[in-house]
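Quick one: the structure is below, questions incoming.
The chains shown are only part of the set, and none of them has been moved.
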Amino acid sequence: MNFEETIKEIYNKIKDIEDNGHSATYIPQLANVSSENFGVYITTTDELGFGLGNCNERFSIQSIAKVLSLCLAYRIVGEKIWDRLGVEPSGSAFNSLVQLETDNGIPRNPFINAGAIVISDILISNLDNPKEDFLAFVRSVSNNTDLNYSSKVADSEKEVGFRNVALCNFIKSFGNIHNDPSDVLDFYFELCSLEMSCKELSEVFLFLANKGRKPIDNTEILTKSQSKRVNALMQTCGFYDESGDFAFKVGLPGKSGVGGGIIAIHPNQYSIAVWSPKLNKKGNSFKGMKFLEEFTTKSELSIF
Amino acid sequence: MNFEETIKEIYNKIKDIEDNGHSATYIPQLANVSSENFGVYITTTDELGFGLGNCNERFSIQSIAKVLSLCLAYRIVGEKIWDRLGVEPSGSAFNSLVQLETDNGIPRNPFINAGAIVISDILISNLDNPKEDFLAFVRSVSNNTDLNYSSKVADSEKEVGFRNVALCNFIKSFGNIHNDPSDVLDFYFELCSLEMSCKELSEVFLFLANKGRKPIDNTEILTKSQSKRVNALMQTCGFYDESGDFAFKVGLPGKSGVGGGIIAIHPNQYSIAVWSPKLNKKGNSFKGMKFLEEFTTKSELSIF
């Protein structure tokens, strides 16, 4: 693969820079992860893979799971899903309640917490066994039956998740949650506790670089149009109020998680995952952002 | 050119749909333009062009000029320009003062009015004869010495532009306007009065589909990195609070104007301009948005 040299060079450079970020500590279980971890893994649409560092160690993918839950809900419900939430960047912090008040309980997009909670509600209404069925979906997308939730992390998040409880009940007060808020939150916290390594993450997301189909057997996960739209959403809304900056500096659709993971997609070419737990002020992995910025600059590959 | 058939087909289809939009009337001079106009023009990076309808009639490009003023300022000042404004979508109406208050007078991005006013201020500080020099820049980019401002439109806008006067003075109160507000506004209203046809518009913007260089003689207007970044900004911020929807449905970087024009860029392939004066609720051309949505769907060309 012709990316190997570029990745090695940038990995080694970024590995040693001073990391001004701070690991997320609000979820006690996340605070226990060594902040020294740094891994990267790329998988191309012709199914070649290459990784470095802690690329095989699993971490909590957190908000990155919001893309997967969106994909499953989108697959089931189709375009009607957008009656319940929007596709616009939020322009403010990821857990803001302000816009919900203005927008009468319709979250701006599926990647802010409010939107992901509505997606969880939609899945509960449409799945027989939400937790099991969602996990089965994720496993099938990647042909990896070993993927799983971390109940420790989910429990840890439940203990301190007052703001998400507030969000869910606030949306319920507008009528945009159809199930019991505690069931919705229980499922939501479970989703966010999914654990993967960089390698697994880049493999799970490869279908979004391949027009919605799994390269290995050409199974359609999303239609071509849906896949394009999920990528567009990641481009405009994937990094909270740093989404513009990510588009500006990296130029790829992507999604970050508070566990320090980032997935980025180059349509028709590859999916790449990076992981480093220390976060910048906007809540995105400090080294991860730096790595991807340098990678698209050096490789001269961006969608723009 | 292989786009011809697709464009013809979609043009004829969209031409006859019911147009639920309304022409902008707040600028008296714009209200005089026939709302029946509908034109489209595409120019490819190998300099082939094709157009239909009112593609050679000039109209007021309005906010589309904000991309050109950004390009000139970016070319002169470089990355330091981002000390004065951001690169994030605003998440609210195009003329909102709320975010400016929260953000201490730093506009969210160069395409909301506040940001374009700061860009005007930067140009005034850096140009000897701002109006003449900017016009010369636009003419040189397109090798079209015939382009010009419409003083009627500029005057018309000045008469009713109280909210822009408010914006400019508000930013000045935070210290982020360095020149006299009335000079800045005079220049700003002039910029917005630039007139072009769809053909001219697609030709002027072609360098952004060509890594920052004019295809005709390979002159560098912006560096490769700057060109990529301007495209990223158009993708995330080009359509006010419909930016997410445009990325979602069209999947190309672009910019709209209240005169009913839209420019969209497919990096490495083409620039396409559409014009139809009636605007949807978000202030973007109703038919223009529909046309581009169908065009990228049909042609299966989008960056995602």
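By written order: A and B. Residues from 1 in each chain.
One rule holds for everything that comes next: contacts are C-beta pairs under 8 Å (C-beta built on N, C-alpha and C of every residue); 3 or more make two chains touch, one makes a residue touch a chain.
All values derive from a computational prediction rather than experimental measurement.
Student: Hey, this file places 2 copies; any idea how many the whole complex holds?
Tutor: Full complex: 4 copies of the single sequence.
As a convention for this text, only the chains that are shown with their structure count from here on.
Student: For the two copies subunit A and subunit B, what is the rotation angle that overlays their Cα atoms, in steps of 5 degrees?
Tutor: Rounded to the nearest 5 degrees, it is 180.
Student: Subunit A to subunit B: how many Å between their CA centres?
Tutor: Those two chain centres are 32 Å apart.
Student: Going by the contact rule at the top, pick out the subunit B residues touching subunit A in the complex.
Tutor: 86-92, 99, 108-109, 224-225, 227-229, 231-233, 235-237, 241-245, 247-249, 251, 253, 267, 297, 300, 302-304
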